[in-house]
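Input: one structure, supplied below.
The other protein chains are all here in position, but one chain of the complex has been omitted.
Letters A, B and C mark the chains in the order given here, with residues in each chain numbered from 1 onward.
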């Protein structure tokens, strides 16, 4: 075919056919838009969903808890904003904090969509723009993309277009971080919500691209189980460790290993989401995962310090900045494979494979940047074999010997500097004393709570390698760190939604609890197991992803079974679903969107406000980012929030600087419209927050149950949800909740077994009128019981309105 | 024409012609690339120019001066990094600071390209994608775009493509701000340089789009002079004040005013770059500018507090965050017109013009968001007329009366809190004393140094409205604030470069001094006048833009003439050129690129490294951002740096956190190759830094002369440059510079008038051998005099190399 | 007497405004003077003898906001007026001049904090410090810089001793 240039021209011998390249491109765009109904906000700009944001923000007020009282953005500063003072540009603490929060959100969103962009370039290079998207038995292939951009993507090339939009918008948002832009906190809040929404588009693009091209499970129920834990790694074999989030390059390593029969000979293992995505690679058919998972970010430094890896390959995101510095000490070459992390290493992408291997083997360089994945595929496993020999020969040791351990623990002068510096103020000093006396259990306990950050070591005036001491002390525990993680299954399929949607909207499935985020837990990884266990027993749908999907698989019941082994993985009540890696979080919002689209037949494309309103009022879902630390968790949570899904973070999450918390005592604020006639319905605050932190797992449990209550629940649903709320409060706090009665609209809402008792309380403590013969409530509830009411926050969706 | 969808299909009756839409798009891309030679780095990714960056960074070392010893990016933090400690993610202070710097750079770049995107959407809406770019008599329409993307843009639509690239890359860079990405400072440095380069593409896109569509001067020499200064505004007329950087909406106001004969009846004036761009609008033919300029960001609060404006319209960037809060107190409605700044105001874009005017007039709302520029065009001037009447009737007063002034100045308890909070620690307390005693001159003096930030007021325990006191005291001075600013002329044209290029490369034009940036001057605005005056007298080409273009026009000589009136505006030695607003800064780098392209016939498209190397070694240009405060100044400067242009900032600029400074005493580092044969040439460090700060204007002067010395200067050029260097050092520091001799290669390099004196010094102090008969240097210089040497830092560009 | 204000070292700082050192006797005096004090007790008290101290303070007639799952330890204590509330919610309500308190009896004027994770309570207090005028006192074993007043970084034993002194003076 001859090459066409831009401009108007005609095709040979066909004078009256004129093609204008510009307009063909335009026509493509137009055609795509016209596919089906498109709602009012396809590819919304910053201001297009502002009305919706304002509705949310009126109910859910930004609560600012600054990480710093100063602003140091521009050279007019540093400005002291303490007490909501104004800086030199006129911005006050509220405005600046909202801006700071937004910056974190767009940083997270950029990490995901930047990852998506890299992956997409790579996959389009390999498979072409016309390669079709394949995500499983669904018509709604990409709910977030379709909802936001107004277009249903069909090919890899279509994803390009969605990313263009995301990138354009992220740059608009980043622009507003500049001094002298937005002046009011509320509009920074709206911008933050915008960024969160974009994040889910970026994540979805990333994940469906890799699902489609890399033979990952496509909405499969029974994916395989992968091995997880430091205890599962065989240190006798050459160990090739990969760290990061972007599996692109690693697939070449796996392929090379298979082609060269190395799969059994090399221990290929990973940390963070790359690990999860390795287990998804080519397991669509139910194959055994091709790699082991070591664990989360919290294990990075611990794994390196163990001395076990022979070669480290890093890609992007959540990779400790000191990997090269740490690995160097232990003769582990580091290969960087992505321009986001290059560590100052020489670019060997264009060099001969043998030369690279030789230079690294001989220690001429600490590592190499290899952007050519073909070469990476060969270099990494071959080098691991070589290094394994060399390192064993040289007797590279890592953790202290027993003698050194004694010396180190005795060296401690108990100055407590380490504890002051430890993000969680762990009791290092006392543990040193115990360890010196031969009692390792304090350190064993500490090991689980320790996120392996190394900050204690930076502070110690006696230069004790504290983390090594902890790890040495916990060797016994670490050897037992063996768990299972179900391979990420990708999307929730349309048929599943069709089956379960009604239960969710009516409330007879008590709710969806999405456990996401990282490993910054306040009290160790068992927290997650406890949450999952409790909620699964109670028939909640528990969805996990990323690091949480890992940590939750590290605990077993007395039968030695992890939760994954005990609970099935369909989108049904009482099921435990691992969607996949961080970018798979988009499938959680995706499922909520699908409920509105499939169960309620709402139009998806470009119809954000209506769908979000539907979800806020009717889909009892709550997100938990218990160990959230990263900016990505902020953007994921914020994306959930704009879509009407509340999110709870662990105590460290208060450092995101802002929460969205309602004031249930301000009853005027909680009215909704009835879409049937535009009349107002008084409702209790449900949910009463969009983003908050919780202090302990025990506090979290009843909060979860309460967070799943929605105005649309029918009586049965309400009864089920109230039962769990009351039971969990009694179990974990020892008390009936203060506000349970607010959710009661009729006697049939009350848990059957306790109906009489509760009616009495209603009469006595709240002055409700009860007809004791019929056991009926005569007066009291704020909300009238009316199953067919259609709660909405949007006036224009009401029949009689506007 | 029928609409085409994506996919393969054939045209009626022409079965063997098949068109694949996907590949047409591809073909367009390909075709564009093949237009002329494309160098090795079209649309470079983060890693593609890393080798070049490393070459720069080896000579010019990052110097970190943190603004804060902590990092608060993620919830593992806050981490204490004092003393280059590592945080919880393993990043150390160096790495984090490099990251912080990069974040500021991409924030600036995003502000510019986000602005460009908004403008481009708007102009494409009005004029279509095929609208041709028109920038004046040049073949190189967009040197930065062509250099970086490898494509020469011809239409508005082509600019779209360039912005897509910029946005994609900015998001990649923002992604690396996330915790757990890049680990080494040097690669964050390379990323920062990447961001700076992108910024110039974004700026160029913005400016050539508006030049093309809005009848702005197109590389014109003798543009008109606009009035500038608070003293030029007639408060008796209705005053409509616009603030910001994006002229898009304001053009509708101007048009409306002309159509309705209001131009004489309303005082339309502006602050910051929107003001400059208003004066450019439709003055291509030399028309009188359609608006007055009030001044820079430093005048924003002062202008509002004066009470003079009746209505304020803001767009984006450099707009004080408290405009609405301040204006409210003085009954000035505020109209926001861009989604980057919305101030929480109700969106009236879809409302009736009369309704909007009435609501604002009656004070029902403090202001309105109007994104529809047609409506804005009508509302703003009409409202200004209405408000002028109303505000005069109500007798809205602003500055204190004489009596109030007395009371306020006496109220001061001299606690010095204000001075501690003032960014420049101005002597407020003593000035209060003087003022109370009737002596206003200390405050008059302070007024010029005061950047109107209002921080002092936030600190005052006696609630003295300090800024009002200052402004009241300075009323006499303010009434005299009347200057001139030459309307921005846009690009330097190809013919100009053809004429002047040789003088620049040979050094016979002593150099280009680009004065850019904001109003954060250490000692008041006269600083800039002094610099301009000195360098123009010495035949340097002085280029100005943005706030500097404003401030430099505020001073006059004894004949009452500004520098603009004294010096012509062609790209020739001794000329003073105002390129335009902030985004016009791209024309400064553009001119340097053109020198390489036109004078040296180097290929531009996608040939970044070679062009930058050329500029670094041969184009004696230096940028000065004396009052830089904003992130944009950081990105502009960094873009200059990657292209080989050194930049000096004022003392506040040290708060950008990092400089790039060489070590001249480490002589090994300063060798360059001779492109003729790949041999090494020893040269003195010239320039010896890429980014540094200077303490005073006096220090700056000799630095400027020295910064224009380049290895390629011929004898005549070298003599001229050395003369200025020595003279300026003697004039401003009182001494001969220490290092002047390092630049001498032969006796003809020495200033003629002082040749004998200098030869003596060379003999006596530096031990050089002199033939006193012939007055010739026999031995001594490190660099051999060889006019045809071709200095380069890139081995592959050498003939005998590789 | 327990000197609780010796070690006021901060690991990282929020800015120029930091808590003033507080000695137990002074704190007791301030509580006595306050019209509507509130004791905010966190779940860390469940881990050791701090629980008894918290109860003893509450028994002096100071209403308690029990955050986290602290109610577990307080619900059966006699003479303790404690209600559960999420601490982040509490932080938000306290900045609202219209909030009438846990019992609806009107706004509080002095807030005491005991039994919280250091980093968490500092965050909550960062909100109160910047967006309210409330007097806040941390009687924790760490220096809580975002309170108006705080004990220093002290040893657990000193901490218990200081709490006893405080109780004695109420």
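Rule of thumb we're sticking to: a residue touches a chain if its C-beta (ideal position, glycine included) is under 8 Å from a C-beta of that chain, and two chains touch if they have at least 3 such contacts.
Bear in mind that the values here come from a model prediction, so they are computed numbers and not experimental data.
Peer 1: Looking at the whole complex, which visible chains does the left-out chain touch?
Peer 2: Counting the whole assembly, the omitted chain is in touch with A, B, C.
Peer 1: Just one of B:61, B:525 or B:746 touches the chain that is missing; which is it?
Peer 2: Once the missing chain is taken into account, the touching residue is B:61.
Peer 1: Looking beyond the chains shown, say which of B:164, B:698 or B:763 touches the absent one.
Peer 2: B:698
Peer 1: Tell me which residue among B:659, B:672, B:758 or B:777 touches the hidden chain in the full complex.
Peer 2: B:659
Peer 1: Which is it among B:38, B:74, B:93 or B:241 that touches the chain not included here?
Peer 2: Only one listed residue reaches the unshown chain, and that is B:93.
Peer 1: Since one chain isn't shown, list which residues of chain C touch it in the complete complex.
Peer 2: Interface with the chain not displayed, on the chain C side: 9-13, 15-16.
Peer 1: Under the stated touch rule, tell me which residues of chain A contact the chain that is not displayed.
Peer 2: Residues touching the hidden chain, for chain A, are 70, 77-80.
Peer 1: Hey, which chain B residues sit against the chain that's not shown?
Peer 2: 61, 63-70, 80-84, 93-94, 416, 420-421, 423-425, 522, 651-652, 654-655, 659, 661, 663, 665-666, 689, 692-696, 698-699, 703, 732-735, 737-738
In the analysis below, only the chains that are shown with their structure count from here on.
Peer 1: Quick one: report the Å distance separating chain A from chain C, using the average Cα coordinate of each chain.
Peer 2: 34
Peer 1: Just how far, in Å, is the C-alpha centre of chain C from the one of chain B?
Peer 2: One centre to the other, that is 51 Å.
Peer 1: Could you pull out the residues of chain A that touch at least 2 other chains?
Peer 2: Those would be 67-68, 70, 80, 421, 423, 652, 654-655.
Peer 1: Specify, in ascending order, the residues of chain C that touch 2 or more different other chains.
Peer 2: Residues 11.
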